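Of the protein chains in this complex, all but one are displayed in their positions.
The block that comes next holds chain A.
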């Protein structure tokens, strides 16, 4: 952003740089990442709307009541919630510059995230085994798209988490790594917010229907 200003060359004042001042690296990252999350939020909104429209079209196939095991969903929800608080602890220890503790909390977060994905994949496998595939009905297409997209986000978050653990292990809690960890923190908590919508509108309201 540094532009050489040499008014004497032309003899005319340059106005457009009046407000420009150098910014430290990454100064706008958190706002930019927040705007990315908001755009992601729109993707999920459209998938929720699709599920809302198609969620009742079973095509004489299985309904949510026949498919969903709320005990399993409750366990899954607690996994994601626990991973959220452990990530919070990772951020707190990061602020205190404790590298080893930050790594431990990140690892625990990753394990909870892995448990979440594992339980979700088990549930999907069970449903598909029973014939409730995405092709079976509009409800199931919308269900697999919405919940699958969330699961894909969590999986990407896990890959990102491992990458950052390697980064922190190699370079320590340098400024760039702090910024990256903060972005992942926003991403991870955002996915937990989306999951609130999923367990309420897909699972709980589905079973109520």
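Methods note: a contact is a pair of C-beta atoms (placed from the backbone, for glycine too) under 8 Å apart; a residue touches a chain by one contact, two chains touch by 3 or more; residues count from 1.
Throughout what follows, contacts and distances are computed from a predicted model.
The listed choices are "Phosphate transporter subunit ATP-binding component of ABC superfamily", "Acyl carrier protein", "Na+/H+ antiporter subunit" or "Cytochrome bo(3) ubiquinol oxidase subunit 4"; the UniProt protein name belonging to the chain that is not shown reads "Cytochrome bo(3) ubiquinol oxidase subunit 4".
Residues touching the missing chain, restricted to chain A, are 24, 27, 30-31, 34-35, 38, 41-42, 45-46, 48-50, 52-53, 70, 73-74, 77-78, 81, 84-85, 88-89, 91-92, 95-97, 175, 182, 186, 189-190, 192-193, 196-197, 199-201, 204-205, 207-208 (touch as defined at the top).
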